[in-house]
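Here's the structure, in structure tokens; my notes come after.
Below is a slice of the complex: some chains, not all, each in place.
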């Protein structure tokens, strides 16, 4: 069972396409997206229309790539609601 | 100066939102209804267009497209220098006010129908035309004085957004299908796309009230300058729209609709485009002004007033 990093990105829905483009650029094939809402330093995101919806994008990658993902997405950090964190996972298949 | 009871649905939504009611309309209903509304008015316009001498649209289109630019430009100058806003916010808000609101337009048509004032559904062509230019201008204004300036704009992406953004695509698609279908093909679609229009609009307004309530509640944070701007700008723009409509010899109904288009501020296409193209602009300000102040202002005060004014003037 190989150890990987799971990078979880929670951000404004409008960023989804731009983030996927960055993943493409890094040669990352696999990712998972789901809808969410919440609250953070950019205020309440109620999810009641697209402009106030968040997405959660998860990418399971090796440690080095997880750093590359982080570096690639930091340019969105100033201007957009964005949270990125990383955890340890073991792949089972 | 009466308003259509349909605006009360918006009020109901606002009340529900402010009262923190457990009434929640799922976002997908919002999406589905906005697709419906865009298609419906596109189709209706297209059907009328099929009986219309297309050449007659050229001069008004060019006139309107040129004259409308006065709105984002003056809005930018007022906000930047009068309101001392940073260039990003000034440009973003200017783009919102230069663009148009489909629902405000729809309420105006409903209100004209209620008052039995005739108008042409072909006006939807201008709705489609006016959506994007001000947004492009807004992006350019935001880059003035930036490193790279206007040359740094990714025109490819922006042009793509212009023609394939949801609202333009559905409006133009609806227009084209209506044009091909004509009265005959439209007949079987009419129960959903024509008869159902006002009910769907009512539902949508309810939902918009819920969405807008948060923006309305936060109006203090916008500062008095922006709040005043968000009510004065539409009136000024509407008057300017009436002047243009007079030049073009528009009927009373069409004059009201053009005034409403000029007066209305975008809250679908512009916010989405500006969030991507001008990330440094604060969306709370632009959406707050357009959806939290100008939209309800136009519904409850603006449209009745523009109707009244046009009827005084054009007669």
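The first chain written gets the first letter, and so on, giving A and B; residue counts start at 1 in each chain.
The working rule: a contact is a pair of C-beta atoms (placed from the backbone, for glycine too) under 8 Å apart; a residue touches a chain by one contact, two chains touch by 3 or more.
This is a predicted model, so every value here is computed, not measured.
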Stoichiometry of the full complex in this file, by chain label: A x3, B x3
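One rule holds in what follows: only the chains that are shown with their structure count from here on.
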Averaged-CA centre spacing for the pair subunit B and subunit A, given as whole angstrom: 33
Touching residues on subunit A, where the partner in the complex is subunit B: 12, 14, 18, 43-44, 46-53, 76, 79-80
Subunit B residues touching subunit A - in the complex, by the definition given at the top: 24-25, 27, 30-31, 207, 210-211, 214, 271-272, 275-276, 279-280, 283-284, 287
